[in-house]
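What you see is the complex with one protein chain gone and the rest in place.
The block that comes next holds chain A.
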Amino acid sequence: MEGGARTHTFMLPGKLRTCLSITCQILPFFPCSARLQGSLGLWKMYGEGFKQKVSFLIPECGLLPEVLKSTIADIGDYYLVRSLPIHELVAHEFIDAFVKKGSCYALTYKTKIDQDNTAALLPNGKLILSVDKDTYEELGLQGRPSRYSGKKVMRYSAEGSTLMSYFSKHQIQALRPKITFSTLRDLQCPVLQSNDLQGKPEESCSTEELFEWLGAVLNQVSLDNKSSSFLSTYCCPEPNTVVEKAFLCTITGFIIPEKIIQLLEQLCCYFGEPKLAYWLTLTVHGFADSPVSWRESEHGFHKGGENLYNFVIFRNLDYWLQMAVGAHDDCPP
């Protein structure tokens, strides 16, 4: 690709070595529940894209469960490469060394999807470029107008051929995802019935109430306000129970879907033995400024850049999958 040399900083998750090619199309045998196995096949489609934060919450649990220790320990590094010209991404050596082995992701760093030129590399080798009008004309690539650029088309999406490069010549920095654990005491948790999405008064809470409550817990929002309180009247939805302790783990970094699938499988295995908890949750946040959300659907920021999904897994291995997108996104399939 001639001309249009723009420097961008890229980051790459995972170790820069031959991966095990656990892509979303190849699901390892899942020993804990045949019932979930079929359902997870459906979720394989959604488990793609760029994820910046994963949290899981386990009520009635005070420490990191044994089944999860190895997965958490092996989350893997990601890499920050500075001042990398995009034209260097076209290199056969890199395609042979990394792209063909699978599970290679890259995303431009600190670029705003609605203002800056943004690029993303998917594990199938596609390079997605979201560029402004001037850059698009300079690049001379074939693309299409962005669906979310307003009445006057100012942004274009283009897909380049498979491309990768080595980055040793550039300033490359390995970063480890940040993992935090906390034990929440005396936490009010909504009562849920797995087969009742809408909830029943005085029997169970609805999916929307659970979703709102979970967001409050993950953001350390106080749950025991009174209706007469000046600052906030938010409180846990009814009916609820108070659990003595709940384990919350948060992983922040550039996390690949394969790791998330592993985490999900291990969380399902948590209920392989009798447990006090009725359910647990796994929440995955995508990047607000990613050019793609579900699969290769175009993503826009609009007012918030919403791009997340949440699993609620019940003791009987029923599950709820909640997916949230913004106004500048396709509805997930």
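We adopt the following convention: a residue touches a chain if its C-beta (ideal position, glycine included) is under 8 Å from a C-beta of that chain, and two chains touch if they have at least 3 such contacts; residues count from 1.
The criterion applied here is as follows: contacts and distances are computed from a predicted model.
Within the choices "Ribonuclease P/MRP subunit p14", "Gap junction protein", "Protein SEC13 homolog" or "Fructose-bisphosphate aldolase", the name that UniProt assigns to the complex's undisplayed chain is "Ribonuclease P/MRP subunit p14". Across A:P65, A:P123, A:P177 or A:P257, the single residue that touches the chain missing here is A:P177. Considering A:T71, A:Q193 or A:T252, the position touching the chain not shown turns out to be A:T252 (whole complex). Of the listed positions A:F56, A:Y105, A:F287 or A:F311, the one in contact with the omitted chain in the full complex is A:F287. The missing chain lies against chain A, touching residues 34-35, 38-39, 52-53, 80, 109-110, 175-178, 195, 197-198, 207-208, 211-212, 215-216, 218-222, 225, 230-234, 252-254, 285, 287-288, 303-306, 308, 324, 326, 331.
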